[in-house]
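Here's the structure we're looking at; comments come further down.
The complex is shown incomplete by one protein chain, all other protein chains being positioned as in the whole.
As written, the chain order gives the labels A, B and C, with residue 1 at the start of each chain.
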Amino acid sequence: MAEHGDLIEAVHRHAVGFIESIGGPIRRLKVTAGEVTLEAEWADPAALADAADRHAAAADGATSNGQGPDGVASGAALVAATVDAHGTRAAATAASVTLNGAAATLVAVIPSPTVGTFYRCPEPGAEPFVKEGDLVTPGQQVAILEAMKMMNPIHALTAGRITRILVEDAAAVEYGQALFALEES
Amino acid sequence: MAEHGDLIEAVHRHAVGFIESIGGPIRRLKVTAGEVTLEAEWADPAALADAADRHAAAADGATSNGQGPDGVASGAALVAATVDAHGTRAAATAASVTLNGAAATLVAVIPSPTVGTFYRCPEPGAEPFVKEGDLVTPGQQVAILEAMKMMNPIHALTAGRITRILVEDAAAVEYGQALFALEES
Amino acid sequence: MFGTVLIANRGEIALRVVRTCKEMGIRTVAVYSSADEDSPVVRMADEAVRIGPPPAKRSYLYAPAILQAARLTGAEAIHPGYGFVSEDADFAEMCQAEGLTFIGPPPEVLAMLGDKAEALRVLSAAGLPVLPGTHRPIASAGEAVEAAAGIGFPIIVKALSGGGGRGMAIAMRPSELPEAYARARNAARAVFGDERVYLERYVESARHVEVQVLGGLHGQVLHLGARDCSVQRRRQKLIEETPVPGLPGDVAARLCERTVEAARAVGYVGAGTFEFLLDDAGEFHCIEVNCRIQVEHPVTELVTGVDLVREQLNVAATGAPGITQADVRLSGAAIECRINAEDPARGFLPTPGTVESLTLPAGPFTRVDDHVRQGMRVSPFYDPLLAKVSVWAPDREQALARMERALSECVVTGPGISTTTGFLAGLLAHPLFRDGKHTTALAETFDPA
Partner (left out) sequence: MFGTVLIANRGEIALRVVRTCKEMGIRTVAVYSSADEDSPVVRMADEAVRIGPPPAKRSYLYAPAILQAARLTGAEAIHPGYGFVSEDADFAEMCQAEGLTFIGPPPEVLAMLGDKAEALRVLSAAGLPVLPGTHRPIASAGEAVEAAAGIGFPIIVKALSGGGGRGMAIAMRPSELPEAYARARNAARAVFGDERVYLERYVESARHVEVQVLGGLHGQVLHLGARDCSVQRRRQKLIEETPVPGLPGDVAARLCERTVEAARAVGYVGAGTFEFLLDDAGEFHCIEVNCRIQVEHPVTELVTGVDLVREQLNVAATGAPGITQADVRLSGAAIECRINAEDPARGFLPTPGTVESLTLPAGPFTRVDDHVRQGMRVSPFYDPLLAKVSVWAPDREQALARMERALSECVVTGPGISTTTGFLAGLLAHPLFRDGKHTTALAETFDPA
């Protein structure tokens, strides 16, 4: 896939851009590079409810093995993040990218579990938890979210490569806002 | 076409029924008996204006040669009637009926030129001007419309066979209401 | 009260009248042209009759079809709304001949006040101040020049059968008079089919103030306060309000009382509006009488609590209003904005088209007089009024803030459709308007961009 690197990056950018540009409960996005086609599949509002809740639960009590307290697997949590993205400008989704015959890759995001301030580093001046291009493992801390004077760790829910950090350091974020885009491995 | 008579009648009934059932500025209706298909084409609202006016003029001053005062041919007047039917429940249109290979036939209606009371006969008890099945010629009187105590003759605008009388004798009719359905010859 | 009333109009005023009729238990008949098939009034009325094609002259102005529709539906009375046949003395007479009640003044009054020059003679005789002018038709440019001497410049040449600001021409100085005379005469012939014109002193900078009256058959006349309609473009009102900003209460009261006396003197019956120019010197000059319900009647309803259409029906059915002057208490301030489908950026060109999305204001002390629905076609055949937005508040300042809020909620979109909402918001924010120091010149020259 190395030689496809740029193309993948471009497609990722377009995918995220597209998701940012539309509202609506998008659930799955297909971008084909060859004969430029772009398919979008919308979420089933019914699924929204518990999924969102499951995700919230999972995101809140996110533990080092990426399991929610109710034992939802990280995959489920991701889907939840996806479905819960209903109508948000910069929220989670998955895009299957087909490049003339290359294997499909899943693009996920790490959403913010609540309203707060986003920090990339353990403390001012320190090295950031992760940089674009880093590989992360489930449960690995990738950022801090400050809410009501409490520092909440943000964990990766799945293994993969950070392709894009979507929020500035020390920026205010809202619930469900996409913080990182990553390409699952 | 004789052996097709019933089928034609049936198709006419359905066509008129369909037109009655829908609102919207329908312009052209296609009913295929064989592989039951029904196509409807809607009118261009822009065309509505002058066409309607032309038709009204034509219908008002309808002369024995079916020409409007502004010299609009009866065909044009018919189209006008058609387009002017915008949104009406029982208004004029044309339907091209294809019966496995038989020649297409144009179905037209004679609309009421204004608000009034519709009379089929010259005077009470007399023979009606026309019956279903009659052949009419352009300009032939087919009914009387009483409006403001005046008896206004209603003329056929085109030659054809009266297939359906759409209004009861002595019934109140509104502007543009379809009075007769006829099959142009 | 009437059992069935036919509404010989369209758009928001037809719906407005149907609403009050429903509330009074009166059966309603709507008449409509084929361009208005999908207007909500066609469904909301108990019965609807299509009377003609889109052009008004063949439908909403076509008396035979309207009267025939009334006969076929058993209507006892006809409410003409505003515009169209509302001030047509001949139509009112035809109604009488048909045994129908025309909801408005009697034909004689309509004829008398419809002749603008005669109206001024009559109003002046009735004790109202009018501008110096001929108050009779002028037969030639020469005669005009003679008459001008006794009037003083600037002079406006007006069509005798005029209205709505059409068929007029202004001469700033004597040299311009013959040409203005010719221009007005041609316009009058073209627009009203009556080339007769008269001269009047032209007031360049003035406020437009009007008094709402309500008269019964037996000389009972009362007023419902004064409105300011100085925000106009080409003599089309855009924003109307009450009370008149900056006008002392006692001055307004005196104006209203004098108007009531004059209305009684001319035998006015029904709802009507006496229009005045208020010049820089603080002088009032009566310019004409509108013998019908006004577009801007909601602001008066908001400060009085009186349903003016209900009172029109009361007068028409019983000869007397349902209220007396003592029942009319003016409270607070009200403003109305007319949302038109026009493009201010293209000289207020009407922008007909299909409404794709429509959101009109709502919430506290906010009234909407609507008639457009999502998916409906705004027709090119009639005035471009989409909706009237009116608000009430304890005082003018709060009312202005409320209207700003209300306008900010208006969303009317569709291919090719523009609205005057932004233009109106700009006017509301204009310092002259905020201070109530504006004249009829404000909107003519205002450029929001």
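Note that in this section contacts are C-beta pairs under 8 Å (C-beta built on N, C-alpha and C of every residue); 3 or more make two chains touch, one makes a residue touch a chain.
Everything numeric in this text was worked out from a predicted model, so none of it was measured.
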- prompt: In the intact complex, which of the presented chains make contact with the chain not displayed?
  reply: A, C
- line: In the whole complex, of A:121, A:147 or A:167, the residue touching the missing chain would be A:147
- prompt: So which of C:392, C:423 or C:446 would be touching the chain we can't see?
  reply: C:392
- request: Taking the full complex into account, find the residue in C:235, C:254 or C:373 that is in contact with the omitted chain.
  value: C:373
- prompt: What residue numbers in chain A mark contact with the hidden partner chain?
  reply: 23, 45, 48-49, 52-53, 55-56, 84-88, 114-117, 147-148, 172, 174-177
- request: Name every residue on chain C in touch with the hidden partner chain.
  value: 15-16, 19-20, 22-25, 40, 44, 298, 301, 305, 307, 309, 331-332, 357, 359-360, 362-370, 373-374, 392, 394, 398, 401-402, 404-405, 408-409
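Simple rule for what comes next: only the chains that are shown with their structure count from here on.
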Query: Once you find the CA centre of chain B and the CA centre of chain C, what distance in Å lies between them?
result: 41
Whole-Å gap separating chain A and chain C, where each centre is the average of the chain's CA atoms: 60
